[in-house]
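Let me begin by presenting the structure, written as structure tokens, before commenting on it.
Heads up, one of the protein chains got dropped from this complex, but the rest are sitting where they should.
Order of writing sets the chain letters: A, B and C. Residues in each chain are counted from 1.
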Amino acid sequence: HLPFALIAGPCQMESRAHALEMAAALKEITETLGIGLVFKTSFDKANRTSASAARGLGLDAALPVFAEIRESLGIPVLTDVHDAHQCAPVAEAVDVLQIPAFLCRQTDLLLAAAATGRVVNVKKGQFLAPWDMKNVVAKLVDAGNPNVLLTERGASFGYNTLVSDFRALPIMAETGAPVIFDATHSVQQPGGQGTSSGGERRFVAVLARAAVAVGVAGLFIETHEDPDRAPSDGPNMVPLAEMPALLARLQAFDRIAKAV
Amino acid sequence: HLPFALIAGPCQMESRAHALEMAAALKEITETLGIGLVFKTSFDKANRTSASAARGLGLDAALPVFAEIRESLGIPVLTDVHDAHQCAPVAEAVDVLQIPAFLCRQTDLLLAAAATGRVVNVKKGQFLAPWDMKNVVAKLVDAGNPNVLLTERGASFGYNTLVSDFRALPIMAETGAPVIFDATHSVQQPGGQGTSSGGERRFVAVLARAAVAVGVAGLFIETHEDPDRAPSDGPNMVPLAEMPALLARLQAFDRIAKAV
Amino acid sequence: HLPFALIAGPCQMESRAHALEMAAALKEITETLGIGLVFKTSFDKANRTSASAARGLGLDAALPVFAEIRESLGIPVLTDVHDAHQCAPVAEAVDVLQIPAFLCRQTDLLLAAAATGRVVNVKKGQFLAPWDMKNVVAKLVDAGNPNVLLTERGASFGYNTLVSDFRALPIMAETGAPVIFDATHSVQQPGGQGTSSGGERRFVAVLARAAVAVGVAGLFIETHEDPDRAPSDGPNMVPLAEMPALLARLQAFDRIAKAV
Partner (left out) sequence: HLPFALIAGPCQMESRAHALEMAAALKEITETLGIGLVFKTSFDKANRTSASAARGLGLDAALPVFAEIRESLGIPVLTDVHDAHQCAPVAEAVDVLQIPAFLCRQTDLLLAAAATGRVVNVKKGQFLAPWDMKNVVAKLVDAGNPNVLLTERGASFGYNTLVSDFRALPIMAETGAPVIFDATHSVQQPGGQGTSSGGERRFVAVLARAAVAVGVAGLFIETHEDPDRAPSDGPNMVPLAEMPALLARLQAFDRIAKAV
């Protein structure tokens, strides 16, 4: 079992400069620690609680930035797609296409993502049992793309709350797909602030530690140099300055988890 | 308060002939009882558990059938859309665009549906609190379309199970939108049969009675002349032959519920 | 199917005078409407959120009051027991022994209640599936007491919230035991006010209407002449003055539900 890889970045692409800065900072942090990095940021927040919330730079402006990050920094890039038509153009600029949790059963989106040949990371729907993700994997594999990642990001637990069921990690791993734990969205409180989603940042480290001890191929952690000023998911993002210590501790757990 | 309207039809459009037959049969049943009817059927089941499951006739074949039903039978027609691009063409053939529960927070889809000027029926996500549907209504109303219906179809309750929270009906009604209760999908067991969703038809009448007693503007009930042979949602559909007695009983409850 | 019976009264016995007054008032209301009444009140609130909360008159003071209500008003009386040792003495003063939801699997308490020969009303635990209540019924019936009632009072749904699953009513009825719906505790928000449980009184009528439409043998509704001053469960109790109109509407639903 390989050490965990890190999927990290700011929730949304705020500007070219900000994205490049964050990617460079994360590259430096992870290189120092010897952790594999995939840079993540969204060009469009397509399902904000409110229509008036900031949605990001948009597809056309973002694609050249993704390409620039890959070329200038030499790190792979991940972003999420919301519509079958986006898959082909996005696939030219990024390494991993991510399927949002709400959309994890949309067959056309999955097939369009599979057709690009890129790695596809599917987030498990908050409404789905972990054993049902095998059907999602089958949709992709049967379409000819075996490069599938599965991500746990919390299950619905009453209203405005998610719970992380860590049994989901070994259950999803039985599909053969590498399993990622998204420590950012797992602490989200969907719709919990009236017109936006809340969250409890203090539980990111708690849940990430648990996930690594159980055993994961990767961790997904959104980060920002100043989360309280971020345009989305601020309550759940880890301040960039806290990432090195958090990751070092997680690496120590990971070594124990993967010792023979 | 008006008597409840009925949104009914087979889960998916199996053929022109089948759709026309079902629509005519439902028209006869509801005219006899004095119930307003909206005929519902899907041209595409876009989020089947398995990619190999039947998806329906498809958009191009279905639109003329919708038009024919409206013209020949004089009844309004509802169907669901899964992609922003579908909204405009579908709106030319039907009276109500329905937003599936998994997609109820996809801003682009909501805005495209709103832009058609048609009535938009949004199903509440299984992962969403009823009080958060006010944000969904706002997305549509702020886009200039106040013709919004909201449908309750069950909330996630552990794995492979939904629960109907009847407090959701008055809570969603506070938005001002007419509230529909979907008695078919509320008894669904998502993914509960391994590669397809299960359901318990015997609870359709139970939950429909509860909903009407609480008070609803409409009921959504899928029906089929032979549900066990239907290509989708068979376990939840009510046999057509049982509809008259079920509806008559529901009307009696509705009169009590709406008596001053 | 008989019309529903009503189990009603103030949450806790505040004083002899208050209990007698409430019982007389409820007797008058239900006689006028032709509804069978069982007077309910608790001599001890044994599981308050906080130890400093008022617990009621206590066993010794309450038993003579129960006896007096039965004799002077001629109505049957129900109260809850929390300990096997209480069953025999309480059974001498009341007609129905109630097992609280948290205690519905305590074998000794169930057997002691069964041994009294009185009717035993078991509330389904918030943590229990409705189909598992058949095991509870079997504990009582196998102990020689077939006089069992089962009461639905909400299932755990995330934290600090209950949800009423109306499928539970027909499922529990399959045991052969008459099924009661507790509209008071089903709207409770356990622990929801920090050091006491909250609740939403406005949903009592909503859920009671749903239950009657589905079909129940009885309704359980706590009431008080001034709920906001009651020592417990105030947020869930219906003002006494609102009971006649509520019950009359529920009777109308009940007639439809039980029409052949």
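To be clear about the criterion, a contact is a pair of C-beta atoms (placed from the backbone, for glycine too) under 8 Å apart; a residue touches a chain by one contact, two chains touch by 3 or more.
All figures in this text were calculated on a predicted structure; none of them were measured in a lab.
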Where the missing chain makes contact, among the chains that are shown: A, B, C
Residue among C:35, C:77 or C:103 touching the omitted chain: C:103
Candidate in contact with the missing chain, chosen from C:36, C:190 or C:231: C:190
Sole residue of A:67, A:88, A:138 or A:214 that reaches the chain not shown, by the stated touch rule: A:214
Full-complex contact with the absent chain, from A:4, A:39, A:66 or A:157: A:157
Missing-chain contacts mapped onto subunit B: 157-159, 161
Touching residues on subunit C - with respect to the absent chain: 46-52, 55, 82-85, 102-103, 105-108, 110-111, 125-132, 135, 138-139, 142-143, 155-156, 159-160, 190-191, 195
Contact footprint on subunit A, counting only the chain that is left out: 155, 157, 163-167, 169-170, 187, 200, 202-203, 206-207, 209-214, 249, 252-253, 256-257, 259
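One rule holds for everything that comes next: only the chains that are shown with their structure count from here on.
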Remotest chain, subunit C as reference, centres from CA atoms: A
Type of subunit B:subunit C copy interface by residue overlap (half), same or different: same
Chain centre separation (subunit A, subunit C; CA means) in Å: 48
Between subunit B and subunit A, distance of the C-alpha-averaged centres to the nearest whole Å: 33
Shared interface positions of subunit B, touching two or more other chains: 155
